[in-house]
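The complex appears here minus one protein chain, its other protein chains still in place.
Up next, chain A:
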């Protein structure tokens, strides 16, 4: 027998509160859930009036986010989720999708847009095992700084948003053309910079900037991580210090969310400057769009290169 006293009961005022809260979200327009700030920035360029929730910031490592309550709530209310895919969010996105139980945002459905699936990835592996570190078999997922891939992702996003909001299709198209023109202009500036930067090399930490560096013709002979996903260890740093490649690098490049102890130590020992740059867009002017962020990274690399040749 079930005792009567333990049946859940809702007092009248609680019911009233729930009804009030139910009425709230109905007024909002398109709701976008972005796993990383770079996709939020692209969405903002196309649908500036949308209500955009960004799950992570440039100060956070997107591999290690938790499927926390606020994210579950945001995803359950969203019309579309923009994520990287390629296992970048493997530690939290599957739980988030399941807990949010949003019928439109599920693998294989229209509401889940995975950027890495729109383009071909670098460093895809046929064979992967964990002794290699936390390697993504699909390839390097950090595609948001790839000057020639971002427009492809953007074009796919345009189609997805237009399908979702047919009434705004023309406006989205107009904004896309404007974005594309600006991107092309910036791209020619980056190309000019690449001619000065080509052949240089930097020490990196993880493959965060790999697409852009490769595009610029900058080599990455040394990585502070002993294996992908492992923090720099004393033994590995000593190996790097002894490497003949270290002489030729112009800087040690790390992202804002990465611990800088390894980079600082190597810098002190070798005299090479540490460049700490946002790994993705921030809320600050100058790095709040992907185009501006790439320009900022390129100019920081140019300055370092300039210092070197000047000194």
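By our rule, a residue touches a chain if its C-beta (ideal position, glycine included) is under 8 Å from a C-beta of that chain, and two chains touch if they have at least 3 such contacts; residues count from 1.
In this section, contacts and distances are computed from a predicted model.
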Per UniProt, the name of the complex member that is left out, chosen from "Lipopolysaccharide export system ATP-binding protein LptB", "Glutamyl-tRNA(Gln) amidotransferase subunit A", "Zinc-regulated TonB-dependent outer membrane receptor" or "Helix-turn-helix domain-containing protein": "Zinc-regulated TonB-dependent outer membrane receptor"
Options A:176, A:190, A:211 or A:265, residue touching the unrepresented chain: A:176
Residue of A:103, A:199 or A:285 in touch with the missing chain, whole complex considered: A:103
Selected from A:159, A:191 or A:269 as touching the chain missing from the view: A:159
Chain A residues that touch the omitted chain in the full complex: 1-3, 6, 8, 18, 21-22, 24-25, 56-57, 59-61, 63-70, 72-73, 76-77, 90-109, 117-120, 130, 133-134, 151-153, 155-156, 158-159, 173, 176-177, 180-181, 184, 227, 229-231, 257, 259
